[in-house]
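For this depiction, one protein chain was excluded, whereas all remaining protein chains were kept in their positions.
== chain A ==
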Amino acid sequence: MHNSGPILSIQNVTKRFRNNAGDWFHAVNDVSLSVAQGEIVALVGESGSGKSTLGRIALGLIRPDSGSVCLDGRDLAGLSPAELRAARRRMQPVFQDPTASLNPRKTIRALLAQASHPDAIELEAYAIGLLESVGLTPGSEYLARFPHELSGGQRQRVAVARALAMQPALILADEALSGADVSIRGQILNLLLDIRQKRNVAYLMITHDISVARAFADRVAVMMRGRIVEHGPAGEVLTNPTHDYTRSLLAAVPEL
């Protein structure tokens, strides 16, 4: 709505879960993070650091125990179910495993039609355009196929196309590159960068792989045991880390 404020703003969010032994633990502990229009923010941390839980809270899929999530300046908690459904279209996820994130019983055509922005009138042409914008050309050849008839990389492209279909302002990529092998990872990464240039989409990249953050983030937040321990412009955080945990993450990555 307003170009000035951030698209997504997470303020002092806390979420606790009970583990198998019945003890409470903080999956996310007093975390604040924001993403501005067209910005790429990388949220880095090991598995179990709470970054995926934070992602699901940002998407409105999990309600936080305390704190607020604001999309375009509106608090998700204050919206009615119908308003929440409409609002969350501005923010689309791309998950790690495209095999799980695409309904196996639907054709690509049906998947894209289901995801299409209400303003798209010519659904067929719109779907073909989306497929070609993610590098699946000619798009018409893919419409009648099922996800299991595509390769893993092609499936992840379809997942990206579906996220774009809603014309979101923000794409939340939760380990979206981790499932793919190295060459496909590079292709998808370039695709995401390309999309940002063309559509000015913002990204919240959730990843355990700090080299992804190095490759294209504007800002990096490092998460450990539910807290953000380091946060700043990518260049600063990655060249001059102040927290030991960030240093150990960086040390784990071979220098390119």
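Methods note: a contact is a pair of C-beta atoms (placed from the backbone, for glycine too) under 8 Å apart; a residue touches a chain by one contact, two chains touch by 3 or more; residues count from 1.
Operating definition for what follows: contacts and distances are computed from a predicted model.
**Student:** Absent chain per UniProt: "Acetolactate synthase small subunit", "ABC transporter permease", "RNA polymerase subunit sigma-70" or "Urease accessory protein UreD"?
**Tutor:** "ABC transporter permease"
**Student:** Just to verify: which one of A:9, A:53 or A:101 makes contact with the chain not shown?
**Tutor:** Once the missing chain is taken into account, the touching residue is A:101.
**Student:** With the full complex in mind, choose from A:51, A:109, A:162 or A:185 the residue touching the hidden chain.
**Tutor:** A:162
**Student:** Hey, which of A:92, A:133 or A:154 is the one touching the hidden chain?
**Tutor:** Considering the complete complex, A:92 is the one touching the chain left out.
**Student:** Footprint of the hidden chain on chain A, which residues?
**Tutor:** Interface with the chain not displayed, on the chain A side: 56, 59, 61, 81, 85-86, 88-89, 91-93, 95-97, 100-105, 114-115, 148, 159, 162, 166.
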